[in-house]
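Note sheet for the following structure.
Every protein chain of the complex appears in place save one, which is left out.
Let's look at chain A:
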Amino acid sequence: MTDRYPTSDPRPLPNPGWGPLSALPGNPLMWVLILSEMVVFAAFFGLFAWLRAGEREVFDASQQLLDPVAGGLNTMVLLTSGLFAALAVQAIKAGHVRRCRQWLWAAFALGVVFCVVKVVEYADKLGQGLMPETNTFFTFYYLLTGFHFAHVLFGLGLIALVAWRISHANVETAAAFWHMVDLIWILLYPIIYLLR
């Protein structure tokens, strides 16, 4: 196994000894997780879009009951939290442990804001009697946003853990997970809340 890119690129591989994963930055196992999560969500998004084709009126009427502005604000909150996580990685690379910890807690705080907005949204929907069994749209709404919400909670736990047991590898791995949570929401928001 060569420790360089298979082209004329003179840079060393980020993870020599990891086979095909050698050319990926950060923890290779995190990339396995990111890829598998993306495939799972892609399958759900595709299924959602094709089921909508069969029940367009139900899906469009149900979508009108969601709050797309709150969803958009949550997108901005999560993307800003992602920026803070990326800045934490930059700080730890420069050896600034204290600054890294500050960025991590800033990312954590915005993650909590995302959760609060989501909980308010869930409470509103449940208060209106809109349950997962109401129709196919709401089954997918709760399934997809709930699955994503579980990832946000896990990510928050990971960030808190890493802020406590800080190291370059730990921060990079937690930030990669957090960016995956960003990425999934970037795809989820327009598909569930906006496309009609």
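The rule we apply is simple: contacts are C-beta pairs under 8 Å (C-beta built on N, C-alpha and C of every residue); 3 or more make two chains touch, one makes a residue touch a chain; residues count from 1.
Definition applied: contacts and distances are computed from a predicted model.
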| item | value |
| --- | --- |
| Omitted chain (choose from "Cytochrome C oxidase subunit IV family protein", "Ni,Fe-hydrogenase I large subunit", "Branched-chain amino acid ABC transporter permease" or "Spore coat protein JC") - UniProt protein name | "Cytochrome C oxidase subunit IV family protein" |
| Listed residues A:M38, A:V113 or A:A160, member touching the removed chain | A:M38 |
| Given A:L33, A:L79 or A:V97, the one touching the chain that is not displayed | A:L79 |
| Touching residues on chain A - with respect to the absent chain | 5-7, 14, 23-26, 34-35, 38-39, 41-42, 45-46, 48-50, 52-53, 56, 59-60, 64, 68-69, 72, 75-76, 79-80, 82-83, 85-87, 90-91, 94, 99, 102, 176, 179-180, 182-183, 186-187, 189-191, 193-196 |
